[in-house]
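Note that one protein chain is taken out, while the other chains of the complex remain in position.
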Amino acid sequence: MKSLPYVIALVVVVLLVFVPWVASDVMMQFAIDALLLAVLAQAWNILGGFTGYVSFGNSVFYGLGTYGTAIAMAQYQLPFWVGLVLGVILAVVCALLIGFPILRLRGPYFAIATLGLSAAMGAIVSNMPIAGSNIGLVLPLVRADTMFYELSLGLLVVCTLTVAWISRSRFGMGLVAIREDEDAAGTMGVNTTTFKITALVLSAFFTALAGGIHAYWISFIDPASAFDPTLNVRMVIMAVFGGPGTVFGPLVGSFILSTIYEYLASSISTAAALLFGLVIVLAVIFMPRGLANMVGGVRAHGPRFFLQNIRENRL
Amino acid sequence: MLLAQILTNGVLLGGLYGLMALGMALVWGVLNIVNLAHGAMIMLGGYAVYFLFTGAGIDPFLALPIAIVGMFAFGYLLQRFVLNLIVRSAMLNTLLITFGLNVVITYLAQLAFSADFRTINPSYAGSNVVVGGITVPLVNLAAFVIALVLAGAVWLLLNKLALGRAIRATAQNLVAARLYGVDPRQLYAVTFGIGAALAGAAGGLYGTIAHLTPYIGASLTAKSFVIAIIGGLANPFGVILGGIFVGVAESLTALYAGPTYSDVISFGLLVVVLIVRPARSLRAA
Partner (left out) sequence: MNAAADTAGGTPILRAESVTKRFSGLVSVDQVSFEMRKNEILGLIGPNGAGKTTLVNMISGTLRPNEGALYFEGQPIDALAPYKRAHLGICRTFQVMKPFPGMSVLENVTVGALFGRDGGETAMAKARESARDWLDFTGLSHRIDARADSLGGPDRKRLEFAKALAMGPKLLLLDEVMAGLNSVEVEEVIELIKKMRERGVTILVIEHVIKAIRSLSDRVLVLHHGQKIAEGDPAAVLEDPQVVEAYLGRRRH
């Protein structure tokens, strides 16, 4: 019973592997973008979904992954994989350095501190000559969408497997205990500092990899795109819309929202953004615990589920 | 002399920053809602004054009260019919819904007002007075004074009026509000309305000093948040002081480190303040 979602996921992954042989160029663009965004949402989920520490600054790690790859390839003509490793190292070191001070902050304080860090990081990078200052860096151009696609898909699978492991492990229980009540978790023997930092490092690891792949694929980066603040918000919303702290919620959420966004953006971009905002507002009102919870709730209670949510949370 | 000029600019700008943050601090402190649409409401206030000025020929400073009343109504309705539905939900959800509102307001504004830069530009916009070699722009000075007056009004409201006592009681706990014979749903809406009205006032003043675009909301929200934390949520004058602190820090950073860093400095300050202050005291805030 519980393994059914995994069987479905396996079938879907196997089908997805063959997409490059049937999809058009435009569809490949969309697919790679959607896969990488899903990785970001899933990586955010490790910290935000399980420990409840809402980061609005994961673009720090994304940007470091991006720049690690770009600097290695554009400035030192090193191969792609060396760049990826460099980007990951930068992101993980950064997570360890900032983790100790900022993970002591809670709730909105943590959220805004991370937002501030991502803004600061953008400004710092745009003043570094080795990172191309505020002009950016150009990477060697390759036309290999199939490789980028399979790489992104692979990354998403590994990231999701990691989350699946977390959700069933002692580590994951500790993270959820921290989310539910951090003080109580501490007195029950959870080493909260180590657990939170480990979650942050894992999140940074996958986020940086997505950034590195994206940099090589796009072949041009600058501070504005690498540390894009709207990216922070998009990954949070995708994860939360789908169901934070679940294995498949962030995936489903990000694919649905990517599709809506893509569809609308191709017609009128302002309307797309507007609808995006409306979806968030309505989702919070009618399904405050995400899609994953809604599916179960509607099955159990029918449409009354939505009214119950409002009754529970209104004044 | 340059330093004195920079400090003066920073203080005057900072007063306005404080006013921006005042509404956010009030709503946060009383309703426990971190309103990520606060900057978008500042933006709306700016456009309201802009159109009253350019469309109806009303002087910006006379248009300000109209914008304040209009924004109060906007905030009241928003809380009464939307945000009241979720106030007991998790903190994350209030962050998300106000973020969503920020997006909605921003793009509605873009549809209605276009993305063009606008400035509220009355005939006296460039006038200065020179005091002891320091140039003081009149508009900035007026904005500073109005910010102080409004902070004083909020202080009076919270400390001297029955409504204010009910609002402060609500900040302590919801049940206490009922003891004052007030429907908490009304009280929440009124408080949020006041927050929006303050945002509207700040926006109108901001438009006389800087450019308006539909997109200024996000960065103003962030700035307001920083100031609300530095200034504290309890005392309106503390918030104004926080604003002045950030205004001065920004001006000095622009002078010594270059303008790229001036937007970042408030965040830098925030991170430092958050980390230096022990985490325990923050939890209670």
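For clarity, chains are labelled A and B in written order, and residue numbers in each chain start from 1.
The working rule: a residue touches a chain if its C-beta (ideal position, glycine included) is under 8 Å from a C-beta of that chain, and two chains touch if they have at least 3 such contacts.
Source: prediction; values computed, not measured.
Although it is left out of the displayed model, the omitted chain contacts the following shown chains in the full complex: A. Set against the missing chain, the residues A:55, A:192, A:254 or A:313 yield one that touches it, A:192. Seen from chain A, the chain kept out of the figure touches residues 168-170, 173-174, 176-177, 179-181, 183-192.
Quick note on the criterion: only the chains that are shown with their structure count from here on.
Between chain A and chain B the centroid-to-centroid distance comes to 31 Å (mean Cα coordinates, whole Å). For chain B in complex with chain A, the touching residues are 34, 82, 84-93, 95-97, 99-104, 106-108, 110-111, 184-185, 188, 218, 222, 225-226, 229, 260-261, 263-264, 266-268, 270-271, 274-275, 279, 282-283.
Of all residues in chain A, those touching chain B in their complex are 52, 54, 101-102, 104-109, 111-113, 115-117, 119-120, 123, 126-127, 134, 229, 233, 236-237, 240, 244, 270-271, 273-274, 276-281, 283-285, 288, 310, 312-315.
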